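Complex shown without one protein chain; remaining protein chains in place.
After this line comes chain A, so read on.
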Amino acid sequence: MTHKPKITSSQLFSLMVLFELGSAIVIGVGTKAKQDAWLAILLGMVGGSFLFLSYHYIYKNYPELSFSILLQRSLGKIPGKALALLYIFYFMYIAARVLRDFGELLVTTALPETPIAAANLFIMLVVAYGSYLGIEVLGRSGEIFFVVFMFLGFLFPLLAFAAGLPKGENLLPILEQGWKPVLTTAFPVTLTFPFGETVVFMMFFSNLGSPGKVLKVGEAAIMLSGLILSSIIALNISILGPTIIENATFPLLKSLGKVSIGNFIQRLDSIAITLLIVGGFFKIAVFTFAAICGMQDILNIKKRFIIIFVGITVFVASLNIASNVPEHLEIGLKLVPIYLHLPFQIGIPLILCIIIMIRNRFAKK
């Protein structure tokens, strides 16, 4: 490798925040906990920030290496490669899932007669192009879109309050059914989506120009996105009530649709769609690019072939992972968190931490 592409800490921060908010801000997470969804998200965030400590611990011991090489270095060549391959498939599968979410929501709400393949194809083309240009370009565009995203995201509460929509009593009573529904929503659902998904950034920590800052940047990104998510969902619930939010496929769109100030500032659904497209792009791009980088690390193939392969696979998979929306959501809420997120976000990193710890102790002796 001639030179390693570098990104600045503000670029990593922007990427991580966009990634976390990406689809979560529009889809609405944790709504199974009814009016306590905001609490479930905060709990998930706390859990996520602890998880991030373990990711950071692993990275700290091999600061020069990307995750896929790190696995080989710490576990041995063959098992490391196998595990890295599993992670690559995991990233690709999640990329396909996010792409499907993205397409479904766009088709349901904005483009009812467009085939979902068309919506998915165009975003995938942009993602493939972004991956071809590499992490530096993704980072820079992340920085720019961070500003756009935050501006639009901030408009929502501003306009909602200006229109006098939020009703505090919709958030009461807190903990109506006790802690149980909140805890079962937080663990595993909101912990793994979106917070635990930061595991994918293990692929890019070694690209950070100032290596000492990974922990600070990561935790700050998790905190900020957790607080934003939590307050947005609380705002949604206070505007429309927990019943409607739990039932809505696209809560932010519904509450934005209600904004009308003096019959003049209204019909703001486009803000929600813009947020979805920007956030969705970065989420899909990060996952796809991580898979591409991983493959590049363990297979000796030209980058552009890998991009074509991964791009087509993710695109085709996004269309075929489920035959309808209910099936897609069922898999996403019931199976994926337990069978995929838990091992890949929590299980394997923790085992890796333990292995590294033991090895370090022996090395000292």
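Keep in mind that, in the parts below, contacts are C-beta pairs under 8 Å (C-beta built on N, C-alpha and C of every residue); 3 or more make two chains touch, one makes a residue touch a chain; residues count from 1.
In this section, contacts and distances are computed from a predicted model.
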item: Listed names "glutamate synthase (NADPH)", "Branched-chain amino acid ABC transporter permease", "NAD(P)-binding domain-containing protein" or "Spore germination protein KC", with the criterion being the UniProt name of the chain not displayed; value: "Spore germination protein KC"
item: Contacting the left-out chain in the complete assembly, out of A:T184, A:T243, A:S270 or A:N320; value: A:T243
item: Given A:K77, A:K180 or A:K258, the one touching the chain that is not displayed; value: A:K258
item: Touching residues (missing chain, whole complex) on chain A; value: 108-114, 118, 169, 172-173, 175-177, 239-241, 243-244, 247, 254, 257-258, 260, 266-267, 269
